[in-house]
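Yeah, one chain of the complex is gone here, protein chain that is, but the others are all in their spots.
Moving on, here comes chain A:
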Amino acid sequence: MPQNEHIELFQKRYGFRMDYQERQRKKKAREHKLQSKMAQKLIGIKGKIFAKKRYSEKVQLKRTIKAHEEKKTRKKEDGKVPEGAMPAYLLDRENTSQAKLLSSMVKQKRKEKAGKWDVPLPKVRAQSEAEVFRVLKTGKSRRKGWKRLVTKVCFVGEGFTRKPPKYERFVRPMALRFKKAHVTHPELKATFCLPIVGVKKNPSSPMYTSLGVITKGTIIEVNVSELGLVTQGGKVVWGKYAQVTNNPENDGCINAILLV
């Protein structure tokens, strides 16, 4: 025992008080009273935090109780085999059921009819110009109102230089220029932070596409060389499309789903 653990040393040599175990037991037994007192007394933000914590604790408690009860009740075992169960030597094969074949055929036909883009967010709210642009008053007496400030997040390419300030109509502030997006792979369920290559299409207006404005539902092209994908022919895939799934101007970051 280390030299300065006086309490433990004393306990080792002389043991505990005669009523120590009793007191511990009683203290523990009283704990539920303290909990209920706190639950009643706490108000305001503290009360909310406490209630939330308590709720999750209760959920856990109920789960364990239910699990215990399951053990207690005895059920007769019926010799039903769960559906889809296979003997071990057949496990590697991927069986396609009849229904699955049919549904995949139907989906294929529909895709061909609908068009090339089959995206996760088919419909998005259109952004009006009033939303996306803000009038910037210029001139000595602040009367000229032909300049516009972009209020949404945008992407400008590498090597982008502004037009001379006197002539630029659309001002894209530096704070709202983003270079990276958080892209989720839908099957792997993993998210990567990938650099943006360009804005492919903004569903609201082609003007936004040319300006590089990124809103919810925009298709962007991202650099996936990090993922190390390879085509059939052995070539390395380095760019893929992704669709933006959040409102970047509210969250401060671009979240997208990869279109595979």
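Rule of thumb we're sticking to: a contact is a pair of C-beta atoms (placed from the backbone, for glycine too) under 8 Å apart; a residue touches a chain by one contact, two chains touch by 3 or more; residues count from 1.
FYI, contacts and distances are computed from a predicted model.
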| item | value |
| --- | --- |
| Among "CDK-activating kinase assembly factor MAT1", "Pyruvate dehydrogenase E1 component subunit beta", "Myotubularin" or "Nucleolar GTP-binding protein 1", UniProt-listed name of the chain not shown | "Nucleolar GTP-binding protein 1" |
| Residue of A:T151, A:T184 or A:N223 in touch with the missing chain, whole complex considered | A:T151 |
| Full-complex contact with the absent chain, from A:G139, A:G157 or A:P173 | A:P173 |
| Residues in chain A touching the chain absent from view | 1-5, 9, 43-45, 49, 134, 151, 173, 175-176, 247, 249-253 |
